[in-house]
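What you see is the complex with one protein chain gone and the rest in place.
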């Protein structure tokens, strides 16, 4: 197998001319698309419709070019979009392809596995069912990607459902209980439970600890490769596992690192070294080109403090904490990579160390000396 | 003369217990305070009242401890506050003191000069009168600080007036013309004209080019040391010139660097080297302690592009562009210094290279090896 | 001819199940759809993508049910959406249909005419070309709707283009001048020029006064029936003229009234009386059902004052003035009609009296006693 990673700029969630052009001129075979992960223009919160808009645009484009129906496309390809391109960040989407190919060379190649859980209702969010179905989906995606060891998994992106006030009220009216009646907070529950699910699926978190009671409570439990987003445009957890496998060839590789706090450069630079980049404070333009995709999770530290000094992100009624932290950590990573088309997502509950987060990087090896 | 630089955390604009404690225990003599520069909790735009609140709090504290009236304090001490602590930034204020002292050692010491222009009306903003009075004020502050060469000026902080819609309408009703009837845009005119004034005063911009017609038009004209803020709490331009002078002693020094764009680390690291810091990506905790104050100006590039990729800051109707760029550039500088109590201010019109900005750093020399 | 007015709730810009159901069960023949006007969830400013999202959703639905291509649908049917459902307002869209029908009764019926101008570039916005092409389009739409007198025109909805920073920079790079380099402000120029165009087309504004120099300057010039929105999802001015005509039958009628300021109930209640409603402060549920659609334009008074008291809308850096005024005036009209699915749009430059706006109402006559 051979994985392709194609990153396109997104002028507008309705403008997918980047992928359309690549399909037209043969750079991308639409039948090989297995997942799309991207950053859109919205606020990344409940009322962010740019995620659904881009999903609709891509579904129609892929449908048109493959002969599938838009619904069939959506059932096959996870569209995982996170809203919010604060500060220097650039809206973009990264198309993952998988095609049959002769294996070349002895080293492991970039491997991608995809799966979907059953649909969730508001009352499932943040609960054991979401944890367990996510754990099972992760293992299934690993298997489908022929990734044999959990150490070879370097990034698990999940997109789960968000629900509006109307959905929550309907659930309560059916006699269900919901983890919270605040739509934004319910997104946090969903991210948290899904992250515990990933950790459970990969053995990072013991099964007996990956329980509903730990959700948004025991922040000592976390996955170092889980990146979870939520949005009103999906109803199940869509799971994309990315790692390395002997069954896959090609020139791409992936690595990841935890971030202990929002300023933790010590996580990023050593990872760059291990991938063959120079010691420079910022990648030179030539080096920067080797970066094919970068994924970052981050959050405003719950202690209210970073390196001993207070921050104000959790007290702000005008700008959501996620908009603050994405802009800040996104800029830091962009300043190192010299690249602003990064997937930077807030709400890192149980995703990387508490108060920090994680970074995962897909790069071309051939550029390395 | 001897300059002191005292940085205090600001839990709330009404809580100046940091300085109060320092006065009480003798660390700061309130009679020696010559200026206060700080970052407050607000949005940094027209309706940011946290700047005025902190100014009022400090005026009452200093009045109480010096026996002056609050009004007399305000006429003597510029209180220059910029709102907006997006992302990792920490609200704080830095108190500058100047006291008579035996000169120790042969090297130039940190020097501070302060002056005020006459008051401005809405119709003066962005116009020649603001340019020229600022230029004169800068020269006067330099002289009062005994800074003999413009090369020794490393930072000029100006706080000028902002006007509300009510003020603008009153001005128009008096038959005046105003550069714009948009209060937020008028702040930009004021920053721009004041920056041209600083550049004119220091000879960075030829006098014949520092004209009203160039305001917000000819962005090739800029000062590399000007940092301008505007707020509804002042009516004149308050000017603080900071540099090096043989007439001043002490262990503090200052340097500055332009930033070519929002990701321009190449400006910051060499400056750190020149100040005796190590080559590390991030200052170690021990090194970080040498930093006494850091001032950053930055702005969202008007081209809509950073390093060839689009940004969305200038299209955003929910979050002002200044909130975006302060959070981004503030985080980048914080990640290098390992310190989040930075003065980071947006709206860098004619302040540093277009699309970039500038950074200025006051450090203790004794820590250097 | 017979006009139909069908209002549907919009749970999400990707969810057009309301119209889909009406098509499925025969209440709406998709081939008769001539225009759709609606309120979407976004901020109504430059970066509001909910308008484009709904347009895409409807284009695909109508394409699917008519056999036309989505592009052909968009060239035929204006989709005019305004973002922003602040306060009590409800997202919805109103589908206008026109079908051949025996004329019943002697009275004039509700008539709808639609046309499109050629495409505009950023440099056209706020300029004479936009004024004149809009005026011509209004007359053409009137003619196509067989509305014989300008007094019979009660509402002209225009949707014109908005441009992002990238578009503006591209225009400048081609050597063009643009009315302003601020994307949000350029939307205002476009609304203003289009409103002058409507006024010129209907003779409300003398042709010699409907000139580019008057745009955003001479607010004594205005149309009492023009409602203009702008959005990044269109490139031309889409024009929908609604009025009364002997050539049309049916039970629907329309009226309009100017609003002198944001609190001007004196405009609304007499119009309701003239349409046969009771004197009540609020329409009773039974009366409320006669309301088929309501369109409101409003704006924050530029004087900074309403009824002698200051407002803060124009100084606010956190919430755009349009979000303020839509929420306020929308609530006032909703409290009278007992209905929150109103089209309320801010940015009323030259649309109704300065500082006020206008309201237009389509009602069923048969309910009247």
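We call the chains A, B and C, going by the order they appear; numbering starts again at 1 in every chain.
The rule is simple: contacts are C-beta pairs under 8 Å (C-beta built on N, C-alpha and C of every residue); 3 or more make two chains touch, one makes a residue touch a chain.
Since we're looking at a predicted model, the values are computed, not measured.
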Among shown chains, those touching the left-out chain: A, B, C
Decide which residue listed in C:159, C:256, C:290 or C:311 touches the omitted chain of the complex. C:311
Across C:63, C:136, C:236 or C:331, the one contacting the chain not displayed is C:331
Kindly note down the residues of subunit B that lie in touch with the hidden chain. 11-14, 41-42, 47, 49-50, 52-53, 56-57, 60, 164, 166, 232-233, 318
Counting contacts across the full complex, list the positions on subunit C that touch the omitted chain. 9, 11, 41, 43, 85-91, 262-263, 265-266, 269, 281-282, 306-307, 309-313, 318-319, 323-325, 327-332, 334-335, 338-341
Absent-chain interface as seen on subunit A, which is shown: 43-48, 164-166, 168-169, 181-185, 302-305, 310, 312, 314-318, 320
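As a convention for this text, only the chains that are shown with their structure count from here on.
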Any idea which chain sits dead centre by C-alpha averages? A
Euclidean distance of C-alpha centroids - subunit B vs subunit C, Å: 46
When centres are defined as mean Cα positions, the distance from subunit A to subunit B in whole Å is 39
At least two partner chains per residue is the criterion; list those residues in subunit C. 47, 164, 166, 318
